[in-house]
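Partial complex: the chains shown occupy the same locations as in the complete assembly.
Chain naming follows the written order as A and B, and within any one chain the residues start at number 1.
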Amino acid sequence: MEVGFLGLGIMGKAMSMNLLKHGFKVTVWNRTLSKCDELVEHGASVCESPAEVIKKCKYTIAMLSDPCAALSVVFDKGGVLEQICEGKGYIDMSTVDAETSLKINEAITGKGGRFVEGPVSGSKKPAEDGQLIILAAGDKALFEESIPAFDVLGKRSFFLGQVGNGAKMKLIVNMIMGSMMNAFSEGLVLADKSGLSSDTLLDILDLGAMTNPMFKGKGPSMNKSSYPPAFPLKHQQKDMRLALALGDENAVSMPVAAAANEAFKKARSLGLGDLDFSAVIEAVKFSRE
Amino acid sequence: MEVGFLGLGIMGKAMSMNLLKHGFKVTVWNRTLSKCDELVEHGASVCESPAEVIKKCKYTIAMLSDPCAALSVVFDKGGVLEQICEGKGYIDMSTVDAETSLKINEAITGKGGRFVEGPVSGSKKPAEDGQLIILAAGDKALFEESIPAFDVLGKRSFFLGQVGNGAKMKLIVNMIMGSMMNAFSEGLVLADKSGLSSDTLLDILDLGAMTNPMFKGKGPSMNKSSYPPAFPLKHQQKDMRLALALGDENAVSMPVAAAANEAFKKARSLGLGDLDFSAVIEAVKFSRE
């Protein structure tokens, strides 16, 4: 199977490499072309614009850094729109809001192309290991044709219906994550301030019904006040805000998520926005006593 | 090793049975004596009062339903205090507040006895399987002498320092649980009201960094609005309140736990107090549209 691949950041590079390793013919493009070199050494072809990739390949996957980049790759000169046409499929796996996704969808399908949004759950390590979770939505037939690629990139792919649903599902997952992180932080601080060991609390949690990889992975470093940014706090807070906005649209009252969101905002005001989102514990800890 | 065992409710019966199966000589007592019969069939001896059990055994474990029962077994006529003395150890594994525990400790040690509080994390099934988590505190030497019994009853036992710490640690664990349950509930309802499948959300969560036995165990029944009471909502809410009071004592602000507590209170006002604590999702769901 032959696929195009736009965007070779941390995620995109790991993903396109996996496709190569599994026998896909891959044609890559990246804004900074030199980033393509390593992929070429492993057998990839290169094009000089997104439009050229689309022209060459029936299926093109994109993995871009943000909504702005995702729009630019489609709408700018030399962009996807110039060559997309009937028979071609465009799969955007970038994390974007539903509105951006709908805009891209409209443009692609307006030219006769097919579109799938496929944001992923998981960061660098799962991308390298082909263990992402893919939250796809849009053109059902294109989704099905993309399964061989998705099987290489992720451990599971979901088809969630109309365009926008992938983005929404991801927000909901991240909202639960943000509230859980606050619940966890409050517990660790309460243990400590009550004269108990927060490390022992980790051990106890690990043995019970709430044990989960996030607590196990982040707890020990949180107890050491170390927050290397796997998922920056400011992005987590942005996702909380967007999830709350989704609740607003649908008249769902979510007081726990709202409280968690305000805690993340407090953490931002304490200058922690660029640290890992687990740094929200600092907002709970903070005192002058 | 010979041990006394006071209280043969759901938990106590499973626990004393485990001790018998592992070769302990067990002398039991229960307010309703007929409940001892099954244990006797498996080799237990019976006494007619807590005092008699204490008299007979060097170590006595208690597993009573609430603080009131825990106090009564110690202080009432025929109670533990009548026979406790130097050389004897009393291990109360009931779930009680720190104050109750301290009161019992004072009385026991006042007579020369030794005391360990050992509330457990885990309910019926882990009790039967000897997979409880034991949060012990108090007399360190007695704790160490009790390890053979704890090893049968639980998969892990922790020694947490002075009496009261076991109770506090349990509150903190339950507080995290209550906030997590609310985070989970809000996510499931938001998915549903946003036109996404809350069952798919369960599948996605299950594959990611937040996967945990509680979500896996309770999610499917929550999506079917079924809440068979494993841990009644009103007890969960009480523990949230007590954990918040512990935070109050130590000047720890916990806005997420506070919001979760108010959601449990709303659920109580909706008549859901006797259902499982996962029924808090009904307070999130509730609407007139």
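In this section, a contact is a pair of C-beta atoms (placed from the backbone, for glycine too) under 8 Å apart; a residue touches a chain by one contact, two chains touch by 3 or more.
Because the structure is predicted, anything quoted here is derived from the model rather than measured.
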Enter the number of copies in the whole complex; the displayed portion holds 2. 4
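We take it that only the chains that are shown with their structure count from here on.
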Centre-of-Cα separation between subunit B and subunit A, whole angstrom: 39
The residues of subunit B that touch subunit A in their complex are 121-122, 133, 135, 155-156, 158, 160-161, 165, 168-169, 172-173, 175-177, 179-180, 182-184, 186-187, 189-191, 193-197, 200-201, 203-205, 207-214, 217, 243, 246-247, 249-260, 262-263, 284, 287, 289
